[in-house]
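All protein chains but one are shown in place.
Labels for the chains are A, B, C, D and E, by order of writing; each one numbers its residues from 1.
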Amino acid sequence: MISARNQFKGQVKTVKLGTVMAEVVVQVGDLEVVAAITRASAENLKLKPGDVVTVLVKATEVMIAKE
Amino acid sequence: MISARNQFKGQVKTVKLGTVMAEVVVQVGDLEVVAAITRASAENLKLKPGDVVTVLVKATEVMIAKE
Amino acid sequence: MISARNQFKGQVKTVKLGTVMAEVVVQVGDLEVVAAITRASAENLKLKPGDVVTVLVKATEVMIAKE
Amino acid sequence: MISARNQFKGQVKTVKLGTVMAEVVVQVGDLEVVAAITRASAENLKLKPGDVVTVLVKATEVMIAKE
Amino acid sequence: MISARNQFKGQVKTVKLGTVMAEVVVQVGDLEVVAAITRASAENLKLKPGDVVTVLVKATEVMIAKE
Partner (left out) sequence: MISARNQFKGQVKTVKLGTVMAEVVVQVGDLEVVAAITRASAENLKLKPGDVVTVLVKATEVMIAKE
């Protein structure tokens, strides 16, 4: 159990690999969540489209906008 | 238009105010998203339960877990 | 209106595109502010030198040094 | 010399102490920069109004908005 | 398995609870690692001195200084 307050189940849609970083798009219900992680992490997790994953975000990283 | 890749519409459920920080829980569809922002931000936005808001998260702050 | 406490008007000086990430330098008055955002964000915003933009930083991301 | 790309000289305007966190407002030229750091850090640095300090922000924490 | 590149085993030394946030000090070998998480997370995990835990830090949050 990890302290990050936001943890949502989803499915990997796309993985784009750069030299150092990777961009992973995860479908979470109706939402698309985009993660920029290191390429080595994406490789360690062997992330590929269709994988069932959990996206995690620490509460201190979430902002709120109101019109 | 802001560069943060993750922007989701929701509705404020609860606002808890500390001296410096505030915790805001936002209902986004089926998901509960928790934000820790400064109390002054919560007051500037006059956040209260029922408010329609957008939660924003920069892609570099999102992690992925896979079993 | 967004909860990020630091929001400063400026003008894009340079945009460097990598595969996944992009580095954007923004002139804010006398200061040069450097942002590392995803390449897709830079493309979505069609960022180019001369653009008038706002740089945003969440208060929880700011550190302080004192001699 | 530290890797954080954004480092700006300023002067502390206000320090608000909570139990765990502290909010420090720093005047940087015309700009007010707000930092949320731990109370213990504010105490370790003995931060008080008038102190000459440097605010630091990692480039990966900076977002950009464009109208 | 989570994408955060830095994961270190340790033991909780102290937990300080504020209204919204909590400060947790973890002994990791010779090092003391300090985490500021939400109070609700500290309570969800029932963190107390002596607990065996893992501290996690995303690589994009690590800075480097060199003299």
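The rule is simple: a contact is a pair of C-beta atoms (placed from the backbone, for glycine too) under 8 Å apart; a residue touches a chain by one contact, two chains touch by 3 or more.
None of these values were measured; they are calculated from a predicted model.
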{"item": "Which displayed chains the unshown chain touches", "value": "A, C, D, E"}
{"item": "Positions on chain A where the hidden chain makes contact", "value": "1-4, 18-21, 38, 40, 58, 60"}
{"item": "Contact footprint on chain E, counting only the chain that is left out", "value": "4-8, 23-24, 26, 28-31, 33-37, 41, 45-47, 51-67"}
{"item": "For chain D, the residues touching the chain missing from this view", "value": "1-5, 35-38, 40-42, 44-45, 56, 58-60"}
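Criterion: only the chains that are shown with their structure count from here on.
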{"item": "If a chain touches chain D and chain E alike, it appears here", "value": "B"}
{"item": "If a chain touches chain A and chain B alike, it appears here", "value": "C, E"}
{"item": "Cα-centroid distance, chain B relative to chain D, in whole angstrom", "value": "22"}
{"item": "Centre-of-Cα separation between chain D and chain C, whole angstrom", "value": "17"}
{"item": "Shared interface positions of chain C, touching two or more other chains", "value": "1-5, 35-38, 40-41, 45, 56, 58-60"}
{"item": "All chain pairs that touch each other", "value": "A-B, A-C, A-E, B-C, B-D, B-E, C-D, D-E"}
